[in-house]
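Of the protein chains in this complex, one is absent; all others appear in place.
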Amino acid sequence: MIAVEARLAIDDLFADYGAHLDADRLEDWLELFVEDCVYQIVPRENAELGLPVTLMLCENKDMLRDRIVSLRQANEYSIHTDKHLISKVRIKGKAGDSYAVEANYAMYQADNEGNGSLYSFGTYVDEVVFTDDGPKFRAKTVIVDNWSIPHMLSTPI
Amino acid sequence: MIAVEARLAIDDLFADYGAHLDADRLEDWLELFVEDCVYQIVPRENAELGLPVTLMLCENKDMLRDRIVSLRQANEYSIHTDKHLISKVRIKGKAGDSYAVEANYAMYQADNEGNGSLYSFGTYVDEVVFTDDGPKFRAKTVIVDNWSIPHMLSTPI
Partner (left out) sequence: MIAVEARLAIDDLFADYGAHLDADRLEDWLELFVEDCVYQIVPRENAELGLPVTLMLCENKDMLRDRIVSLRQANEYSIHTDKHLISKVRIKGKAGDSYAVEANYAMYQADNEGNGSLYSFGTYVDEVVFTDDGPKFRAKTVIVDNWSIPHMLSTPI
């Protein structure tokens, strides 16, 4: 049985994850990862077949930093806003200081005219570690069910 | 660190909020607010630009009461049913007896023929106070991402 405090802290980590992305606080979002991290977005079909193709792959925190810099320079105007709904986190196991956790998400987008729609849904399959600064993501794999996404994928999910 | 019991009680408040609206228990919903309360619905664009335009504004509980009476008299037949999905609540801070909290929501609607669709999504930015009768909303601001809503807004979100 995982301690209640650890569970709630991991819940908070996921809530912060979604809220930072939704508010375009990408720099705060970055600080939810440890240095030695992996972030990837994978179509569900590929994940189930064990295929290595990803929609996005950052193999350490510097690659995430580069992506944020690139996003900040490329998009002078916000072309959409995101909204995450994230399910309760399932803690699947603990090995040493590392927790294997999963959660489902649905993400909606709205454009500048206030028109909104469902953008993506899927599952986070993650590894969380507790640091002196609270829980952080060591690995985050976004498995996308609707991988035939109509718009170009640029920002994290 | 917020006490576990306070967190769970605030979670329950939000769950009741959605469930009462979904079941058209508007009078029960009203009792989730203190007398000296503010309820407003604001387009995300206006919220970010600091513009004062609202889609709905009730500056105290009597104004909420009036709205409920009006809804009960105006709509003899239910023309739609709502369903709220509300994210885990983020407790952002505590000042005295007041908690600053946020949560994301998605709201779906169905008509009398059972046809359903996404209606609204956005963020609740709220102030919660603990009373002798448990936690209540002192202020609730519904920031709507998809503010170009296709149907007329009459009931609370």
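Which chain is which? They are A and B, in the order written, and residues in each are numbered from 1.
Convention: contacts are C-beta pairs under 8 Å (C-beta built on N, C-alpha and C of every residue); 3 or more make two chains touch, one makes a residue touch a chain.
Note that the structure is predicted; figures quoted are calculated from it, not measured.
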Across B:70, B:117 or B:154, the one contacting the chain not displayed is B:117
Using the document's definition of touch, tell me which of B:56, B:71, B:85 or B:100 contacts the absent chain.
B:85
Thinking of the whole complex, not just what is shown, which of A:18, A:122 or A:156 touches the missing chain?
A:122
Where does chain A touch the missing chain, residue by residue?
4, 7, 43-45, 85, 87-90, 102, 104-106, 118, 120-123, 144-149
Considering the entire assembly, which residues of chain B contact the chain that has been omitted?
4-5, 8, 11-12, 14-16, 18-19, 22, 81, 83-86, 88, 106, 108, 110, 112-118
